[in-house]
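Right, one structure below, let's go through it.
In this view, the complex is presented without one of its protein chains, the others remaining in place.
Just so it is clear, A, B and C label the chains in written order, and each chain counts residues from 1 on its own.
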Amino acid sequence: MKALVYTKSGKIALEDRPRPEITAPGDAIVRVTHTTICGTDLHILKGDVATAEPGRILGHEGVGVVECVGAAVTSFKKGDHVLMSCVSACGTCAFCRKQMYSHCIHGGWLLGNSIDGTQAEFVRTPFAEMSLYHIPEGADEEALVMLSDILPTGFECGVLNGKVAPGSTVAIVGAGPVGLAALLTAQFYSPASIIMIDIDDNRLEIAKKFGATDVVNSANEKAAEKVMELTDQAGVDTAIEAVGIPATFELCQEIVAAGGIIANIGVHGTSASLHLETLWDRNIAITTRLVDTVTIPMLFKTAAAKTIDPALLISHHFTLAEGEAAYEAFGDAAKSKALKVIISPA
Amino acid sequence: MKALVYTKSGKIALEDRPRPEITAPGDAIVRVTHTTICGTDLHILKGDVATAEPGRILGHEGVGVVECVGAAVTSFKKGDHVLMSCVSACGTCAFCRKQMYSHCIHGGWLLGNSIDGTQAEFVRTPFAEMSLYHIPEGADEEALVMLSDILPTGFECGVLNGKVAPGSTVAIVGAGPVGLAALLTAQFYSPASIIMIDIDDNRLEIAKKFGATDVVNSANEKAAEKVMELTDQAGVDTAIEAVGIPATFELCQEIVAAGGIIANIGVHGTSASLHLETLWDRNIAITTRLVDTVTIPMLFKTAAAKTIDPALLISHHFTLAEGEAAYEAFGDAAKSKALKVIISPA
Amino acid sequence: MKALVYTKSGKIALEDRPRPEITAPGDAIVRVTHTTICGTDLHILKGDVATAEPGRILGHEGVGVVECVGAAVTSFKKGDHVLMSCVSACGTCAFCRKQMYSHCIHGGWLLGNSIDGTQAEFVRTPFAEMSLYHIPEGADEEALVMLSDILPTGFECGVLNGKVAPGSTVAIVGAGPVGLAALLTAQFYSPASIIMIDIDDNRLEIAKKFGATDVVNSANEKAAEKVMELTDQAGVDTAIEAVGIPATFELCQEIVAAGGIIANIGVHGTSASLHLETLWDRNIAITTRLVDTVTIPMLFKTAAAKTIDPALLISHHFTLAEGEAAYEAFGDAAKSKALKVIISPA
Partner (left out) sequence: MKALVYTKSGKIALEDRPRPEITAPGDAIVRVTHTTICGTDLHILKGDVATAEPGRILGHEGVGVVECVGAAVTSFKKGDHVLMSCVSACGTCAFCRKQMYSHCIHGGWLLGNSIDGTQAEFVRTPFAEMSLYHIPEGADEEALVMLSDILPTGFECGVLNGKVAPGSTVAIVGAGPVGLAALLTAQFYSPASIIMIDIDDNRLEIAKKFGATDVVNSANEKAAEKVMELTDQAGVDTAIEAVGIPATFELCQEIVAAGGIIANIGVHGTSASLHLETLWDRNIAITTRLVDTVTIPMLFKTAAAKTIDPALLISHHFTLAEGEAAYEAFGDAAKSKALKVIISPA
């Protein structure tokens, strides 16, 4: 089969690989119909992710059709249309019982990381009972790829951890795909305002279309001052960090209201300063989270009810053979204006 | 009347002052029977608290007897025995309605800070309806001084924010009075273990008597390693910071379990490093809080039910005239072995 | 001044009354600009409410302009435009501190019940600091009358107690004003479906316009069967009772899903059967609540953000002189198609 592989030279290449096979009773083999690229895939290409070694087929998102299942899988059978979670969860360990699938002792983020992933014609998905989801007939399957990772990430790490509420004020720092996913799902809770902060005017334009009440280009104006002005100097109830660098995390500390929450989504490579000298008495909370994808069932329901339109996040389409071009577009979003790019092996 | 005053030379002095008078309809004048010293009072003496100017009568804790009340006060009358909260709350502003009395727009921490405090024969208490509490007949009034600040602080900022739960594991960094207050109130929730960390063996001995299941002297052994060993390398569900310096806050980051909480109580003067490069995917929360004293009614009930014995925290007794000696004992706890010291004006 | 009074003969009459005066330091006198009629007013006319005696000026909802305030009122002054809560809250009793203003020891539902109410040119409002709310300039003041009682009632007793959530299924039994208020505010949380049940096709039509995803006329079809069919036999996550009779409460028991909630809003005059023989193992909750109006600040924010349009609930307008006609229209809604009727004294 064809697959997109992380090569020794730190690049992506289309290669021929043998089809995966069932290796445990809980496995399923899925024929991938649509997959996509995540910011984490770019990190792997840079060599930032130690567990992902050269030769790995990338990708941890996607939808497809079940090809076969292991002996212990009873909820899925050949021909079922399924969504694949980016997290493989055993369902029974202490973390899974607390719905912290991300920290599953036997699973977690495996696909396209420590085992071969979804950017291929076929993929082996461990713990299929917990990690695959039936797609209802008639659904827009391509759009549902957004439920593998990006929408649960924005929703769980940003919106739920940030306790967005009716009438509350929200700032989202970073209008990339995950920040936009937070923007879309924050609206489930009817906040009074969502202020979007980025340095790319194109993305801020998109944020406005997606429901941001205010946008701030932090390259052009002092973002903290602007947010304080927009909130009558109170700051925001929820500040969502969706970039992953110290400067943006520290901006969140400047704009969070007394009693508010900083919900971190960003993948950080270095430490940041925590200004406890000003925050120790502000009754705030800071949260971090690797997405658990426990909200996939809820997101399915909101998508079916058309409360959210996941397709909004899709900007480009490629075939598997065009995989390198897909990475190029996704990797240079400032130029390509890419949000999420769909790669369709089938 | 006699009062302990923060002098221009940054010391404490016993001075003669006029008796306070009602200045607003919500005020009460309380004849102070017992008060105490807080770590914050020492900060004021060092000049760390800008709002507390030389000439201020110190003290924000205490019990006493109502002398007279303003026109709008209906729940208290002359002769009532009362506990004074360290926080004066108007009860009606947006923060008070959220039970964040600490951030009351009209009140907050006023006593012994921006207005004269309780280390005197008499004190004026603003917002008396919200900030005084009836003491039931027969109660140990001296012991109830611990409900003005230290017990709510340990409980609200440490235990409640830290979500201590039956069977959970807790570490408290700092076995000073506030750490010990967290230790005592954590036991309301029956955690499986409470590991106390300090550099003073005397205080660790006291911690054991107060219910710590394990103690670690971080001067003698590597605290993080020891805590990980005690928790089978999982870390603790709740790490309570009760010191207020970067080193102890960073220790909490090393020992918090995936999915756990760092609940900060410490008063910090500088920023600390937040290791987002290791914590971003650990699903943790960090909380800060200035005590709101919203749990004083609950603490009254637990004291009445003898679920907790507030008197345990009292180590020394002084008269108001001995105020300087009281400050000396409290300020050099390593030598005096002081926990909380009672000063009795009456 | 003119006022609508509950007469000895159990009717409403326009009478001349002396203007109210300040009687406690926490009082305010408000010149009423707009008020409305509540279902509870009709109960009073029937003699169902023991605390409301003949001769009482009715009404517990409204907006107006502050005429004067008592000595202890500092947040409001003559000329301020204000919303009046239907609940007068002292703010300091044990219930108020738990945000259960409805059970305030010194207040609660007083206006138009145990003291004279808002259906008059002027009204005395006790505990003004806690019970009046500033109206921002430029707001649609008439529409804000809906925030005195009906919207907080639907929201607090139905939506919040019922834990409506993104993707969840909701049924509201009763499409009268309070059921419609629940319908409007349930949408703050983006449920997947809201099934509205009533026997009046006109109101079901309105419900559809207001956002109901399905309507069931329980006079024409078996409501329980229909709801089970609409939910794939699972039942609803939240069943909101907004009628107040045994039949509708028992319908809720038939349609609530395992793990679901029955949130009662209805004012009941008799007991109902609770089918514990089928419900004991269904992991459900049943809640009751007298509105606390603690969500008025939140509702102000959502109205300002245009997340909700309170004016939707207003169907008719009357002057104070037309008060009897207003009661007639509101009392015979099947004929008049009335929702909430505005009465404007000024």
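As a convention for this text, a contact is a pair of C-beta atoms (placed from the backbone, for glycine too) under 8 Å apart; a residue touches a chain by one contact, two chains touch by 3 or more.
Computed from a predicted structure; not experimentally measured.
K.L.:
Mind giving the shown chains that are in contact with the missing chain?
P.N.:
Touched by the chain not displayed, across the whole complex: A, B, C.
K.L.:
Touch as defined at the start, partner being the missing chain; which of B:T7, B:S190 or B:N220 qualifies?
P.N.:
B:S190
K.L.:
Using the touch definition from the top, which of C:A13, C:A219, C:A258 or C:A321 touches the missing chain?
P.N.:
For the chain that is not drawn, the touching residue is C:A258.
K.L.:
For the full complex, which residue in C:A13, C:A219, C:A285 or C:A346 touches the chain that was left out?
P.N.:
That would be C:A285, which touches the missing chain.
K.L.:
Tell me, which residues in chain B touch the chain that this view leaves out?
P.N.:
Residues 165-168, 187-193, 213, 297-302, 304-305, 307 of chain B touch the chain that is not shown.
K.L.:
Need a quick check: the contact residues on chain C for the chain that isn't drawn.
P.N.:
Spelled out for chain C, the touching residues are 95, 98, 100, 102-103, 244, 249, 258-259, 264, 266-277, 279-290, 292.
K.L.:
May I ask you to list the residues on chain A that touch the chain which is not drawn?
P.N.:
25-26, 71-72, 75, 91-92, 94, 96-97, 99, 129-130, 294, 297
Assume only the chains that are shown with their structure count from here on.
K.L.:
How many Å are there between the centre of chain B and the centre of chain C, using C-alpha atoms for each centre?
P.N.:
The mean C-alpha positions of chain B and chain C differ by 42 Å.
K.L.:
For chain C, what residues touch not just one other chain but two or more?
P.N.:
If we look for residues of chain C contacting two or more partner chains, we find 297.
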